[in-house]
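Coming up: subunit A.
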Amino acid sequence: MRAAALALCAGVGVLLGRAVLSMPETEAGVAPLIEANLAASGVKNPVTAVLLNFRGYDTLLEIAVLVLATIGVLSLSASKPGTWAPVAAQADPVLSALARFLAPVMVLVSGYLLWAGEHAPGGAFQAGSVIGAAGVLLALSGYARPAWVSRFALRAAISVGFIVFLGTAAGSMLAGGTLLEYPPELAKTLIIVVETWLTVSIAAILISLFIASASPAEQLRRRTESEW
Partner candidate 1 sequence: MSWEGAALLMAVVAPFATAVGIFALGEARERARSAVNLIGAAVTVVAVLACATAAWSAEPGRHAAVGIDLLDIGFGLKADMLGALFAVVAGVLWLITTVYATGYMSHASDRARFFGFFSICVGSAIGIALSKNLLTFFVFYETLTLATYPLVVHSGTPAALRGGRTYLMYALPAGGALAAGVVWLNLLAGPVEFAAGGSLDPALAASHPTALVVIFALLMLGLGVKAALFPVHGWLPAAMVAPAPVSSLLHAVAVVKAGVFGIARVVLEVYGPLGPELGVTQLLAALAGFTIIFGSVRALAQDDLKKRLAFSTVAQLSYITLGVALASPIAIAGGLAHLAHHAAMKITMFFTAGAVAEEVKAYRVSEFDGLGRRMPLTMAAFSLAALGIVGVPPVAGFASKWLLGVGAVDAGTWWVIAVLGVSSVLNAAYFFPIIHRAWFREPKAEWAGGPPTGQPEGDLRMVVPLVVTSLLGLAMGLMAGADLSPASWASAVAGWGLPW
Partner candidate 2 sequence: MGDWVTQQLPALLILVPFTAAPFAYLLGAGYDRQTALLSAALTQPLAAFLALTVVQEGPVRYAIGGWGGPLGIELAADGFSATMVLVTSVVGLLVTVYGLRYFGDLERYRFFWPLWLFLWGSLNALFLSADIFNLYVCLELVSMSAVALVGLTLRREALVAAMRYMLAAILGSLFYLLGVALFYGAFGSVDMATLRETVRPDVAGQAGLALMTAGLVLKTALFPLHFWLPPAHSNAASPVSAVLSALVVKGSFFILVRLWIDVAQPEAFPGASVVLGVLGSSAIVWGSVQALRQERLKMLVAYSTVAQIGYLFLLFPLASGGGQAASDAWVGGIFHAVSHALAKSAMFLAAGIVLARFGHDRLEGLGGLSRRAPVTAMAFGLAGVTMMGLPPSGGFIAKWQLIKASIGSGQWWWAVVVVAGGLLAAAYMFRVVGPFFAREAEDLDDSDLDPGPSPVTMDGAALALALGALVLGVAGQPLIDLIMVGAPALVAGVTP
């Protein structure tokens, strides 16, 4: 078994190595095309332009992957108590204080990242991850879902980014274009709207993924009821 695996890996390695070394020294690819159309994309960062405009469809599907994975994880964590330890047995006062200080800062940072994504590395994923991290931090320091956040609201937060993205896509079709064809003058606005809602969803998704995997549903519910 091991020998076979080793042989397979060696074979794949040699194949890959030869392929890499045989590739042309330079290959322009579609870089010149991206350069030429950057102005019409609504954003200044070429990577963001590819992600959100030229190949915005990839990103739409990638959000679908994210939402799908979340639903998948939630489908697995339904019922049956687990044996892994809950997120936090009790709130650590130091962590709790730190979290209370850090959380608003992180939200601010995420806002900056969202805005910066238009011309520099950044964007919804980075922004959403930071808020997500803030949420994880809060969860680790003993906070759980606030009572006013209903199950429906959680589901809505998870899916809103995808739904808004789909809505923009459909909107561009209703406006006479093709899927995700932004009119150049509206491109920037639309992209920012989508990015903002994506940030919300990505944050909600990351927090949900963490809580759903880290803490058995039953214990989470118990804590939610008793402490909040």
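A quick word on the picks: all candidates are chains of the complex that A comes from, given by their letters.
As a convention for this text, a contact is a pair of C-beta atoms (placed from the backbone, for glycine too) under 8 Å apart; a residue touches a chain by one contact, two chains touch by 3 or more; residues count from 1.
What you see is a predicted model; the values in this text were computed from it and never measured.
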Which of 1 or 2 touches subunit A - same complex, any copy: 2
Candidate 2 contact footprint on subunit A (complex, rising order): 12, 15-16, 18-20, 22-24, 27-30, 33-34, 37, 53-58, 61-62, 64-65, 67-69, 71-72, 74-76, 78-80, 151-152, 155-156, 158-159, 162-163, 166, 169-170, 173, 177-182
